[in-house]
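All protein chains of the complex are present and in place, except for one that has been dropped.
Right, chain A next:
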Amino acid sequence: MLGLDADRLRADLNRLLAFLFHQGILDEQYLQLQQLQDESSPNFVSEVVNIYFHESEKLLRNLRSLLMDREFSDYDKMGIHLNQFIGSSSSIGAKRVRNVCVAFRTASDQNNRAGCLRALELLEHEYCILKNKLHELFQMEQQRLLAAGVRYPMLN
């Protein structure tokens, strides 16, 4: 029975992944991360993603505090934050977050404060979706491993 649970969980996991790719939330770079995970580095994906969460939340706080400042004019600084966000999002396959950052950067390059504020709202929203979905993925993966582990003590 436990083996069947593991199979069902794997099917659910694949369905969720397919959904995320279809929605453009993740792209094939995420698959690259998964391919790099093996017995010698069994937590590679979650390690990298957790670094991403940590850095992204810091960047979002910085972006918000920059824009909330009435005297704000340092669009160069904002551009630096956005470049970092674009780079890291691209590296983990966070496609939609990356695309919103690019649009944000365009508004910043044009010194368009209202546009930047709108982009920030959208970015915070997209980041929230991404984080929730990735947590869901990791939880399902944990459950699947547990289910498979009980029945098959030797995991592939």
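By definition in this document, a residue touches a chain if its C-beta (ideal position, glycine included) is under 8 Å from a C-beta of that chain, and two chains touch if they have at least 3 such contacts; residues count from 1.
Everything below uses one rule, namely that contacts and distances are computed from a predicted model.
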Protein name, per the UniProt record, of whichever chain is missing from view ("Response regulatory domain-containing protein", "Palmitoyltransferase", "Glutathione S-transferase" or "Nuclear transcription factor Y subunit B-5"): "Response regulatory domain-containing protein"
Residue of A:Q32, A:S73, A:Q110 or A:N132 in touch with the missing chain, whole complex considered: A:Q32
Touch with the missing chain holds, among A:I92, A:A119 or A:L134, for A:I92
Selected from A:L4, A:I51, A:M68 or A:L146 as touching the chain missing from the view: A:I51
Missing-chain contacts mapped onto chain A: 29, 32-33, 35-36, 38, 40-41, 44, 47-48, 51-52, 55, 83-84, 86-88, 90-93
